[in-house]
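Only one protein chain is missing from this complex, and each of the others stays in its spot.
By written order: A and B. Residues from 1 in each chain.
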Amino acid sequence: MASKSAFNRRQFLKATAGGVALAAPFIQPAQAQDPIKIGAQGVSSGSHADYGRQIQMGARFAAEDINAKGGIMGRKVEVLYRDDELINDVALKNARFFKAQGVNFMVGTDSSGVCLALGPVLPELDLIQVFTHAATEKLTEDLVFKKGIKHIFRGSVPVYQDAILPALVFKDNKDIKRIANLGADYEYGRTSWAMFHTTLKKFRPDVEIVGETWAPFFTADFTPHISALAAKKPDLIFATPWAGEAVLMLRQATTLGVFNDIRVWWQCMGGSVDVLEGISRDVATGNFKDKLWATARYIWNWPNTPENKAFVGSFSERWGRLPNYSAECTYSAIFALKAAAEKVDSVKTADVIKALEGLELSTPAGKRVYRPEDHQAVYNVPAGRVTYNKEVAPIAYLTDLKVFPASDYFRNPPFN
Amino acid sequence: MKSWTALTKAGLQTRLAAAAGAALAVALLIIPLFGDYVIWLTANMLILALFAVGFNLLFSFTGLLSFGQAAFFAVGGYVCALILLAVPSLLLGVVGGVVAAGLVALIIGFLCVRHTEIYFAMLTLAFGMMIHSIIWKWRAVTGGDDGLVGVPRAPLEIPGLLSIDMADLERYYYFVLLLVVLGIFTIWRVVRSSLGLTLQGIRDSESRVTFIGLSVMKYRLIAFTIAGLASGLAGALMVPLGRSASPAIANWTFSAEPVIATMLGGAFTFAGPIVGSFLFYIIKEIVVIFTGYWMMTLGIIVLALVLGFRGGVVSVIQRQLLPLLERRRNDLGG
Partner (left out) sequence: MTFEALVYQGLIGLSLAMYLWLLAAGLTIAFGVLGVVNFAHGSLYMLGGYFAFTFYLTLQMNFWFSLLLAAVSGGVVGLIMERFFLRFIYHLDLAYQILLTFGFVLIFADAARIFWGGIPLIPPMPEILDSTVSIVGRPFPVYNLFVIFVGIAVSALLWLLLDKTSWGETVRASASDREMASALGVNIPRLFTVVFSFAAMLAALSGALGTPVRAMTPGIGTSVIIDVFIVTVIGGLGNLPGAFVGALIIGLMKAYGVLLFPDADLFMTYLIMALVLLFRPKGLLGGR
């Protein structure tokens, strides 16, 4: 009997010690030489799992690079990553978890829906987030500019890239008179198409919309949509389904012989590494007949600067894959936070916000300017024709690059 | 005094349950001491508990497996959001959400309860996804896949009586706690009532119940609607927490959460879904620290539960822990 109660006491002490250990991060105040923690979120499960993975790779890579050179103001950078599953409530829970773990900043987020839910909570958490994928214009136009939520920054180009840039690229092509939409039937698809044809029509009132189809999320077969459009004989098809859907949609389009008749297929986010990997074989065999055009939020082969080449080289070596735009945007976002913190010699949210506004930074994607009006990073990303050349790259890449200054196609306040 | 004597004379199980209940009550009340993350987590656990108890009314006490409860959760949540965006009254939002969810449950229930077992499960799943697709497509009203954001956590107002500001997370947590307790208590009363007995009778033998002149369909529909109301309340409480509503809460994979939580805690008990909801969140939070493969972990747990621990945690406690404690108590001399 005596042994039983001694056993109990030992158990009790162990449990208490464990409890104290768990509670410790909530109790201890942060100290000057503690690491600077950055919380990163992206989707790592389901059909879009690669995008979260790229955010994670970009974040970790940035931390390693920064720590190799002495950290931020002498403090090491530590990255915490969590899957947000593209769900608002999970993202909010993760954000609170990060806060409890004492993170100083946050980066990431793939989903537009999630970023709109997460943004308004940032002031309550007193945390800055540099968003690095979610593309909805509402994040910066509404939440930052109109509602004044200063904690939101975006390091990746928004939907202007997908939708307004192509209008500039093709406006002078007189062969393009009939345009059609193969739309993703949700906000992104609807907004992009609207921005595209509205902008194009400003330059070319003669352009005619000959077909519009909409496919819900998780469409496995676009052949009905593609064939419905093909029957209308469009010159240009504007397609918004992205990631895995883009890969299968493009394959299905080649089987339908669509690329014989159209002049241009504009694939939104077709320059994303996972899509290029998926379509490489078709590109190599010439199935797209040099008519597939695309862009991304960063492409690894532009700009041709030493900084970018070094980044791509060491990233590929580190992870065995080329960096996708979400990786580069997350990597650069962390460097932007570093630059801002060092500028004001502080990691306090209010100070860093002021330092980030108007910050100019040299990044692998080129010069980024975080414009103060809506906290949107302004930088150039070209559009290009998808091609393949194994001397140049192991996967398809963009060539015939058309570079326009972002200021030509980014919308500006007051955003009406 | 009478109840104290009864309690001391009661079996170990009852005393343990009472002690556990008291401990839980105290724990829930002091949660805000542990910071926002813990408050957030607990609020979600409570909402899932209510959601799961509603589900379990259908499953364990009526014998109907529904894979579409998320539909009513979502209706409750979205209607609450729409109300709050128009009129900043938390009470109106919650009541509106609950009523809307109940109405939709009545309609869908009418179409589903005439079928049983497998067919019922598939139908509820399909109808649930129908609601999901309506929410996704009806962008003008629901915001489509962006959902409704900027939903205010409006003050709790009864004109002329009280006005409590809810912007503070702590305050709102206590509101959630109160309503979840009320909701679960209501269902507990239903289960104990003659209605509850009838439902269990239907679950055990349809023919016998029909023989004594009761309409099986009518009772099933009542149970389905009550479960729908509970789900709607859960959804209406969830939306002001995160100040947003999104289609994810209508997806069938979300409908699976109360199912798993109930299995985890113990299906054929009343407390099972509540225990299971807490465990579900705790397990997931722990698992994601170690691995990104939480779905597989959860799947393995589900398999283990179905194959070996169908009574869930509660039955493990009842069957293994309790006899152990009985024996120790006897060893120690009563």
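Here is the rule we go by: a residue touches a chain if its C-beta (ideal position, glycine included) is under 8 Å from a C-beta of that chain, and two chains touch if they have at least 3 such contacts.
Not measured: the values here are computed from a predicted model.
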Worksheet item: Of A:Ala49, A:Leu168, A:Val210 or A:Leu401, which residue touches the hidden chain?
Response: A:Ala49
Discussion item. Using the touch definition from the top, which of B:Ile39, B:Leu123, B:Ala234 or B:Ala248 touches the missing chain?
Written reply: B:Leu123
Worksheet, complete the sentence: From B:Val149, B:Ala245, B:Met263 or B:Leu279, the answer for touching the chain not displayed is B:Met263
Fill in: Residue ranges of chain A at the interface with the undisplayed chain
44-50, 52-53, 185, 212-216, 218, 220-221, 223-225, 227-228, 230-231, 243-245, 247-248, 251-252, 254-257, 260, 274-275, 277-278, 281-282, 285
Worksheet, complete the sentence: Residue positions on chain B contacting the omitted chain are 59, 65, 67, 111, 114-115, 117-119, 121-123, 125-127, 129-130, 133-134, 136-137, 252-253, 256, 259, 263, 293, 295-296, 298-303, 306-307, 310
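We adopt the following convention: only the chains that are shown with their structure count from here on.
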Fill in: Of all residues in chain B, those that touch chain A in their complex
34-38, 40-41, 44, 133, 136-137, 139, 144-147, 149-150, 169, 238, 242-244, 246, 248-249, 285, 288, 292, 294-295, 331-332
Worksheet item: If you look only at chain A, which of its residues touch chain B in the complex?
Response: 1, 23, 26, 44-45, 82-83, 86-89, 92-93, 96-97, 99-100, 112-113, 116-117, 120-121, 124-125, 136, 138, 147, 185-188, 190, 216-217
